[in-house]
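The structure under discussion appears below in the form of structure tokens.
Every protein chain but one is kept in place in this view of the complex.
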Amino acid sequence: MYLVVEQLLNGLQFGLLLFLLAAGLTLVFGIMDFVNLAHGSLYMMGAYFAATFAAWTGSFVLGSVMALGATLLLGIALEYVALRHLYGRDHLDQVLATFGLILFFNDAVRLIWGPAGLALPLPAWLTVPVQIIPGIYYPAYRLAIIAVALAVAALLYIVVMRTRVGMLIRAGASNREMIGALGINIKLLFTLVFGLGAALAGLAGLMQAPILTVQIGMGENILILAFVIIVIGGIGSIRGAFLAAIFVGMIDTLGRAFLPDLLRKVLSGAAASTAAPALSSMLIYLLMAIVLVVRPEGLFPAAKR
Amino acid sequence: ADSIKIGFVSTFSGPTAVIGNDMRNSFELALDHLGRKIDGKPVEVIYEDDQQKPDIGKQKTEKLVQSDKVDFIVGYIWSNVLLASLKTAVDSKTFLISANAGPSQLAGELCSPYVFSTSWQNDQTPAAMGLYMNQKGVKSVFLIGPNYAAGKDMLAGVKSTFKGQVVGEEYTVWPSQLDFSAELTKARNSGAASIFVFYPGAAGVQFLNQYAQAGIKQQIPLYTAFTVDELSLPLQKDNAIGIPGAQEWVNDLPNAENKKFVEDYRKKYPGLRPTYYGAQAYDAAQLINSAVVAVKGDLTKKDAMKAAMEKADFKSLRGPFKYGNNHIPIQNFYLQDVVKDPDGQLSLKTVATIVKDDQDKFHDKCPMK
Amino acid sequence: MMPKRNTSNAVAALLCAALVLLPVYSAVSGNIFILTLFTRIVIFALAAASLNLIMGYGGMMSFGHAAYLGIGGYAVGILATEGVGSGFIQWPVALAVSALFALVIGALSLRTRGVYFIMITLAFAQMAYYVASALSRYGGDDGLTIYKRSDFAGLINLSDRTQFYYFCLACLFGGLYLIWRIVNSRFGLVVQGVRSNEQRMQAIGFHANRYRLVCFVIAGAICGLAGALLANNTDFVSPAVMYWTRSGDLMVMVILGGMGSLFGPVLGAIVYLLLEELLSQFTEYTGLILGPVLLLIVVFARGGIMGLLGRMSRG
Amino acid sequence: MAETLLEVDAIETCYGLSQVLFGLSLQINSGEMVALMGRNGMGKTTTIRSIMGLTPARAGAIRFAGAGVRGLPSYKIAKLGIGLVPEGRQIFPNLTVRENLVAASGNRQGASDPWTLDKIHVLFPRLAERGSNMGVTLSGGEQQMLAIGRALMTNPKLLILDEATEGLAPLIRDEIWNCLSMLKAQGQSVLVIDKNVGNLARIADRHYIIERGRTVWSGTSAQLMAEPDLQHRYLGI
Partner (left out) sequence: MADPLLRVDNLVRRFGGITATDNLSMEVVPGELHAIIGPNGAGKTTLISQLTGQVMPNSGTIQFGGRDVTRLPSYKRSRLGLARSFQITSLLKDFSAIDNVALAAQAHDGHSFRFWGNARKEKHLRDAARAALERVGLGARAGVVVSQLSHGEQRELELAVALATRPQLLLLDEPMAGLGVTESARMVALLKDLRKEVTIVLVEHDMEAVFALADRITVLVYGRVIACDAPDAIRKHDEVKRAYLGEQHAVTRHG
């Protein structure tokens, strides 16, 4: 029983981690309707900035704050120089352009920081395991991630769904020309929102750095995962992305935890031990395919265009 | 020809470029030590990036063979890249020296007169770890590894020698799994006396982070293969202290060549430390040198060169070793541990010799006798 | 319908001529490698052209197209391993299996649209990737070495570099001709109409998804052919050819060259792969150049290189 | 008379390579209601787009409230006080009806009695009923109401209506005309495109007729009604 509870907790916290990773992309892709493959690169930059600044200042928190600012600026610069020409273009144009950015950032990072990757050590107060229920210890840092993820979710929801700015972003995503004709400086607004998305990417990058890695290309696998979550949740729906992230986190964790044993019960030992790992590798994709076959617009379709 | 041409295929882009760079650094150092000449002739090395993709590796190999007409091809980190490229080299009778990849096919049915290894066959290292765990009297183990060919080979390698009980075996999604908490929870709850993992590169950093943060480090000891090395150590930091691994080369092996290599490497590449990848690449250069010297520079004498290389008649950084019939080294494996240098730096240290003159178990399948 | 694109037609013609004459150049100059390089380029061009059929003309943005490269390749590789060396069996099987896979994937994926379609095709391709990785009998993740190229009863020797090149080129030209005919046929117009406005097409009496699906299957089969060629070219097939980044590469070739133009993907494949190869000759940091180049092309050349050429000829 | 609010002077506009406007001019004074007429495809909408900076004019001059606006981005032009009800409605499909009205609303010119959500709901009760529906689900006529309401909510100095009565039921259409005359009575300036010459002649002050991108006639309602020949020639009546 303990085991199940603990695995459920693992699933929940992994889901929230995934939401954190997907949050920035929800804004840029889900709401602004811009397919930004370079989101993973911004996420990587966030982690590299944080590792560098933390090493300079000797403080994890200070380094993180500086890194947030740096990714915000980087995002704004990127949008201003290149990406603003691509709104309202075909999604594929955005794919190609931002794919180019991935190539660029990966090599730029290699040039600047070398190929070896960096470490972002945690301050001691975040490394201790905390007892959350009697008998179950949880890494303190993971609790911190949960808190940040929940805060980001609330922030995003309020900004996008409950404020004028949110309305304008959604309106601008569906019809830029018209929102301009109504007197809104949509270019500026989008630049800022893109910057916010970049900062969220950076936040995700630096938050995961202590438990995952700071590496070239670290953004790419996560990027796909983030897209998977947004798509399962239904593009444009923050609530959908949030629930989908938890759903994916749960299924993935529980699947890996219990699938092999379950399979061993129905299949012969040898068949099970080849099928189980293969199946758990595919699990997330299988999940997405099933969701989309049953609900072609994701679990929580946002308003139709 | 009036120069010796060597092609070097490895990964120089993407996150694993760090390995390729180390191999290149060591190879260059070997050439420096040789006076950048082999048998009096200048050496020309052409480095090619395989991007860790088999078909690119194959194309680069073809380029080296067809366009640059090299005399030797060296390198290959990845089994699948090597396997894709093998045929090109063998068909053109160009000597190929694998400085890392050691798939079982290479030791068995795909062995070739033109192919040598300065590394090992994949199973040997984990098998050595299994032996060590027996020596320590470990009763039971929980195995965790990535779900791909090498991962499965590694876990199978431990199982082939480990005498205790295997209480559980988990394969994780490769290369994209981020979170190992499900596996760690299972391992802790399994009651196993130890955990064995194989996670190369970034995944190893990630695993050790989560292993330590979950507080399991204090509860269940970890044994590894290819998970802690000089490349990952700066990222793993204290998490790696006390985590044993097996390797055929460690930086403190007490022979003169090795001391010179490690010292000169640190001098030539400040801030970096050599790894076994580099040591293997260094040995590859020495192996080539021994062959060319043996035929007095007449590179058309392929048979004589083959015979010379089979003798492994050069001063290897790991100490002397012999070649098996399949051109895979028969060699010692050492136990390595992570310790703090006097200057506070983390480094690897040889603790014991686990096994002497270990030969891979696929050599029977190799048609060469 | 389209304005005459003189420059782009001229470029296409030149391109074909150059491709045909390449072995001659290779023989005269003694540069064998260029032939090897272009064999690979021609194969990828065929794969990209097939992707263009569904993406450019059919509006179906498949992010899983590399799966067919792998499936075609594995069909050849597995048959070869099992002792079936005849190309007359291997190749039809490769085509058939690819088509079948496309049929199943397509039937399920076509319930979705837009980005959802992109992602569901990606999902299926990733599943194919993991299945191939689990095929331990056929090398699993390490891949499968093909010891002998497909045997066409002496009609053609695929192990001969020049013959193999021409064989690939013939497949490319054949594929392009087929696509060209399809695109202008009744079927092709329907598919393009559906891309443009599905509701309207349904309302005038077309069962949109049926046309989409057939188109999807045709493209899958053509790409399966490219996969069989690639496996023969590499003498090797591994799950790596199916990884999503490979599908991404194919997409990039199509968009770079010009979606929805016949020769665009060919041009895209040539430019992309050549650039990659050439840049890697003098820098390790190819992305620092290639990345911004891609970006610039998108920002300034709508419709890819073909679009650029088209605009140049219109002044 | 009153000061000039909008002055369009010999503008030329192209879509890509095809030129649509050839030196078109018109003028609107404060508090005036001006109609733009012409057959389909003659350039009425293009004129509006040029004024708004959506399809910038290549040559000529456009002045609004004394400031040159040709070449300005459209949001700046709109901010100066132009409210547009575009051809084809162009409502935001992914916003609710209420959000459509509120998103860009404001009283930038500081009108003394600004439009509010409540006032719009009085004008179009239907919109109140559908307030939380997504824009895309509205019927054609409801969308048209929404587009008008949205423009009014920006409290513009000049209201531009491009075929704003298209698809509206006769009762509502009458309502709109009444509303327009009421607005005019309150001093609102209006530029209107509509096919209903009868109603236009009733409430508009002056008319411009466009033919192939040029102004071919302009005059008052009385002059227009007095020349049936003109209507026949340019409007096909």
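We just call them A, B, C and D in the order they show up, numbering each chain from 1.
We adopt the following convention: a contact is a pair of C-beta atoms (placed from the backbone, for glycine too) under 8 Å apart; a residue touches a chain by one contact, two chains touch by 3 or more.
Computed from a predicted structure; not experimentally measured.
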{"item": "Displayed chains contacting the withheld chain", "value": "C, D"}
{"item": "Contact partner of the left-out chain, one of D:4, D:137, D:181 or D:218", "value": "D:137"}
{"item": "Listed residues D:51, D:95, D:172 or D:204, member touching the removed chain", "value": "D:172"}
{"item": "Residues of subunit C (touch criterion as defined above) contacting the omitted chain", "value": "1, 181-182, 184-190, 192-193, 196-197, 199-208, 211, 214"}
{"item": "Positions on subunit D where the hidden chain makes contact", "value": "15, 18, 38-41, 45, 87-88, 126, 130, 133, 137-142, 144-145, 163, 166-174, 195, 197, 235-237"}
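Heads up, the rule we're going with is that only the chains that are shown with their structure count from here on.
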{"item": "Interface with more contacting C-beta pairs, comparing B-C to A-C", "value": "A-C"}
{"item": "Whole-Å gap between the CA centroids of subunit B and subunit C", "value": "36"}
{"item": "Whole-Å gap between the CA centroids of subunit A and subunit C", "value": "31"}
{"item": "Chain centre separation (subunit A, subunit D; CA means) in Å", "value": "44"}
{"item": "Multi-chain contact residues (two or more partners), subunit C", "value": "133-134, 136, 286-287"}
{"item": "Numbers and ranges of subunit B residues touching at least 2 other chains", "value": "13, 17, 147, 174"}
{"item": "Touching residues on subunit C, where the partner in the complex is subunit B", "value": "31-34, 36-37, 40, 133-134, 136, 139-143, 145, 230, 234-236, 238, 240-241, 280, 284, 286-287"}
{"item": "Contact set on subunit C toward subunit A in their complex", "value": "55, 61, 108-109, 111-116, 118-120, 122-124, 126-127, 130-131, 133-134, 136, 244-245, 248, 251-252, 255-256, 259, 285-288, 290-295, 297-299, 302"}
{"item": "Of all residues in subunit D, those that touch subunit A in their complex", "value": "52, 54, 73-76, 78-79, 83-84, 86, 90, 92-96, 99-100, 102-104, 106, 108, 134, 136, 150-151, 154"}
